[in-house]
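Here the complex is missing one protein chain, while the rest keep their positions.
Up next, subunit A:
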Amino acid sequence: MMKAKKRFSYWYLLLIIPFIATLWPGIYAFDKPRLFGFPFFYWYQLIWVILTAVITAIVYIKVKDVD
């Protein structure tokens, strides 16, 4: 069971992206462009729900957890 110290996987760094994308509303607090009638402010954040799930799934697949 004794293993050499596992190296940090760089895939984890992907998980920082959602924080950068959502924490500062200055980059998305606009009305236009609208999508299906949703102001940018709203659809941008809702899309990041999906993108974050995708990113998390990628990291889940790429990083081998302990077995």
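Everything that follows uses one rule, which is that a residue touches a chain if its C-beta (ideal position, glycine included) is under 8 Å from a C-beta of that chain, and two chains touch if they have at least 3 such contacts; residues count from 1.
Quick note on the criterion: contacts and distances are computed from a predicted model.
> Would you mind picking the UniProt name of the chain not drawn here, from "RNA polymerase sigma-70 factor (Sigma-E family)", "Sodium:solute symporter", "Peptide/nickel transport system permease protein" or "Cytochrome c oxidase subunit 1"?
Record says "Sodium:solute symporter".
> Which parts of subunit A are in contact with the chain that was left out?
1, 6, 12, 15, 18-19, 22-26, 29-31, 34, 36-39, 41-42, 45-46, 48-50, 52-53, 55-57, 59-60, 65-67
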